[in-house]
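Each chain you see keeps its place in the complex, though not every chain is here.
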Amino acid sequence: MIKDTKIKVLEANLYLPKHDLVKFTWGNVSERDLDTGYVVIKPSGVSYDNMKADDMVVLDLNGKIIEGSLNPSSDTKTHLEVYKAFPEVNGICHVHSTHATAYAQAGKPIRALGTTHADYFYGDVSCLRVLTKEEIDEDYERHTGLVIVDHFKGSKILENPAILLEGHGVFTFGKDAKDSVFHASVLEEVAKMNVLTETINPEVKQMPSYLKDKHYLRKHGKDAYYGQGKKK
Amino acid sequence: MIKDTKIKVLEANLYLPKHDLVKFTWGNVSERDLDTGYVVIKPSGVSYDNMKADDMVVLDLNGKIIEGSLNPSSDTKTHLEVYKAFPEVNGICHVHSTHATAYAQAGKPIRALGTTHADYFYGDVSCLRVLTKEEIDEDYERHTGLVIVDHFKGSKILENPAILLEGHGVFTFGKDAKDSVFHASVLEEVAKMNVLTETINPEVKQMPSYLKDKHYLRKHGKDAYYGQGKKK
């Protein structure tokens, strides 16, 4: 039921301030309701302290409000473009978390420098270009979505479910809202480690691809043996 | 009533240690009481733990104490000069928050490097010069205010409501005490991001002005569509 999805989206949004991924009302999380195909998203500029499940806004993929009396997140169109392009994405999270956003502001990727990264992100997390003035004038949030879609086209987005936007912040993706928030939390920790790593050794190179493969695949491949999913 | 303003000023001051913007008794917040035109400010050197609304000091714009048995903040004259010069400023906050103060100590501006900054500060946050020995000898706190006033003269101070003082700390402004404290909190987070950004990419440039305009104006311009103020 859509009510359950609203509760899940609320909980995913509340996770953000609790884990220091946002300050104030910055950041937003959405989930695609699998029964209806509608998108449930946080309202714009509402304090986390008083947010209720029924404040969540329900929209169809064209942005038409189906339920809810509040304005949806100002970044809603970005979410919708990603949902339209990638059926496997059912959760999206947008944050300005401190360290990952510093990479976005620096216009640099978060490189795969260790197994913490490789356990969740299969390769570097890229930093996408600033939109042109024309794109911003026409429709800032929709074009942001289109740039993300263009980047992931033809790849498996959930194998590397995060992206930086130059001069702005972070979008992460998941199989539901909670999963997208989890990826934002991992990315922030990885970004923090990378600033330190590059400070300690400015010449540091990406990890060998066979180590990257090993770590990603022991958690995510068909022969994964991490966790309790199957006996080794 | 002035009693309500005292409560608001107390609460705004208590926000500072709670959000790691000050240590000990460092920092002070004031508000202009709109009914009387008086300024309500924190007392000097009093511990936050025991501070009560009635400890707040009420002064007129010439610094004459109207109510209160304690000494006002030693920075009071700086506040008064700003209130005298800018009728739109009704709250002022002074802190030595760690990262923003590091920029002040470094004598460098907090540049507009991303949309987190642009959402609240329209352009770089400048770092003003150290006072001369003559100014300090004559009246340190008043001249500090005059240097701030001189910098903002002819501009809309609440469009970029923060300033650094070289070798010292931060002043932020707002439409009331709480708003000025909010700006101090945003500035500290932006300063933290900027140190990281400039560490990651020492060559980083300001964001394009059209992106800066877009973000500031979607929150603050007459066509703002962020939040719940008007339907998009």
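Labels A and B are assigned to the chains in the order they are written; within every chain, residues are numbered from 1.
One rule holds in what follows: a residue touches a chain if its C-beta (ideal position, glycine included) is under 8 Å from a C-beta of that chain, and two chains touch if they have at least 3 such contacts.
Bear in mind the structure is a predicted one, so any value in this text is a computation, not a measurement.
Note on stoichiometry: the full complex in this file contains 4 copies of its one protein sequence, with 2 placed in the shown coordinates.
Here is the rule we go by: only the chains that are shown with their structure count from here on.
Fitting chain A to chain B on Cα positions gives a rotation angle of 90°, stated in steps of 5. Separating the CA-averaged centres of chain A and chain B is a span of 33 Å. Against chain A, the residues of chain B that register as touching in their complex are 113-116, 182, 185-186, 189, 192-194, 196-201, 204, 207-208, 210-211, 214, 218, 225-228, 231-232. The part of chain A that touches chain B in the complex is made up of residues 23-24, 26, 43-46, 70-71, 74, 96, 98-99, 101-108, 130-131, 133, 136-137, 140, 167-169, 195, 198-199.
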